[in-house]
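Up next, subunit A:
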Amino acid sequence: GSPQDTANGGGDSAAPVKVGLVYSQSGALASYGKQYIEGFRAGLDFATGGTNKIGDRAIEITEVDDAGDPAKAVSAAKDLIGKGNKIIAGSTASGVALQVAPIAAQNKVLFISGPAATDAVTGVNKYTFRSGRQSYQDVVTARSFIGDPTGKKVVVFAQDGAFGDANEAAVKEIIGGAGATVSAVRAPASATEFTPFASQIKSAKPDLLFVAWAGTTAPAMWQTLDQQGVLSSTTVVTGLDIRASWPTFGAAGTKISFLSHYFDGASDTEAATAAKAKIPGGTLDLFHPDGFAAAQMVVRAVQEGDDDVEKMITALEGWSFEGVKGTMTIRAEDHALLQPMYQASLTGSGDTFTATAQKALTGDEAAPPVQAMKG
Partner candidate 1 sequence: MEPILAVQDLSVRIAGLHILQGVSFTVAPTGVTVLLGRNGVGKTTTLRALVGLTPRNGEVRGTVRMQTQTLLGQPTHRLVRGGLGYVPEDRCVFAGLTVAENLRLAERRGSTAAYDRVFALFPELQRRSRQRAGSLSGGQQQMLAIGRVLINDNRLLLVDEPTKGLAPKVVTEVAEVLARVAESVPVLLVEQNLAVVRRLARDAVVLAAGQVAWTGDAQRLLAETELTRSLLGVGSAEGHHTAPGSSHTAPGSHHAAPGSHHAAPGSGRKDGH
Partner candidate 2 sequence: MLATRGLTWRIGEVAIVDAVDIDLAPGEFLGVIGPNGAGKTSLFNLITGLRRPTEGQVTLDGQDISTLPPHRRARLGLGRTFQASSVFGSLSVRENVRLAVQAHRGGSMKLWRRAAADREVAAAADAALDRVGLTHRGTALAGTLAHGEKRKLEIALLLAGEPRVMLLDEPMAGVSAEDVPELVQVIRSLTGDSGRSVLMVEHHMDVILELADRIAVMHHGALLACDTPETVMANPTVQEAYLGEEL
Partner candidate 3 sequence: MTEVKSPEVTAPAAAVPSEPAGWSRLRPFLPLVVLAVALILPYSTLHLPGIFEGALNSPGTLQLLAVCLVFGGLAAGYDLLFGRTGMLSFGHALYFAAGVYGTDILITRVGLPLWQAAPLAIVGGIILAGLVGAVALRTVGIAFAMVTLAFAQVGAILVARDFGGLTGGEEGLPLDVAGVPSGLVGVANTVNLYWLALAYLVVVVFVVHRVSNSPTGRVLAGVRDDERRIGVLGLDPYRFKLVAFTLAGGLAAAGGVVYCLIVGGASPHITSSELTLSLLVMVVLGGPGTRWGPVLGGILYMYLDHRLISVGSSGAIDALPAFLSRPLSQPLFVLGTVFILAVYFFPGGLASLAPRLALLRNALRLGPRRES
């Protein structure tokens, strides 16, 4: 054999459709990954009418664990592409999404990024799509909490690093651009003691505090903000994480205004009902819609494009479909996925909290600014 050989991609109309899913089965994001795959299976079932076939072609799914490590994800993606997969999906972690996207472009295969929220995936290249929301959409939702931002004082509290940078930039652009003065308090992601930051926030006396914090120290952070009286002195907005994390907000939970990507009961669509019926446990969570949408996109791509990736792209660009959250639209210019977003509040105590939707924003209302396609 020759070293440059890659397994032939097929094209045979009866051959199974090969789809590779590279996501976190282990590692820190394993539970996001779990929701993603459950959603994906449910979505596949929904989109193929229970046959798991597209036309006559069976769908052959290969799942690979990346453990949240881009290097492993890249290896897996190369392996899958080498074996003739024309569609790669998954990417629970932003780092993985960012590094797999160029691989997809270099090898001209379709890549549908999963829960990874980084804005940088949008418009990164024409082969890359996303089945989840992005940070911008969170921030746009956050803006909806303060009515007219003009003259208001907004503070962003975010962790160091790209995630925090992206949120700070988005708030400056979206809320600051609308007339508010935005300042930022940043803290190391590894911080364990938050009093200095809480003091800084408090002395800034903001009208709105936008918190972008991910990771295991979040409960300690909330408790400190609560203890130092930040939560009771201003409107505090943050993203609502997966259901399992709700009790960790503790008493702080009921004092926060949440923007939400999704929670069980946020929508009442046909897809949501189907998904609820199909997933283990019957309760939807944050990232089930992402997997579900990914499956819908895969089916659409294969139906319209067969094995021709260019055709798949054309089929997906501008496509609107009914997902778990409601109407979703793939914006043709930069492949952003326009989708409804929610305002929510938590009630309850101890281990049992309930989220209630206060308001839903439509996909257009929550649309992020358009990016130029980079590649």
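Basically, a residue touches a chain if its C-beta (ideal position, glycine included) is under 8 Å from a C-beta of that chain, and two chains touch if they have at least 3 such contacts; residues count from 1.
Selection rule: all candidates are chains of the complex that A comes from, given by their letters.
On a predicted model such as this, the values are computed, not experimentally measured, just so you know.
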Touching candidate - 1, 2 or 3 - for subunit A as found in this complex: 3
In the complex, subunit A residues that touch candidate 3: 1-7, 25-26, 63-67, 69-72, 74-76, 78-83, 94-95, 98-99, 101-103, 106-107, 118, 120, 160-165, 188-189
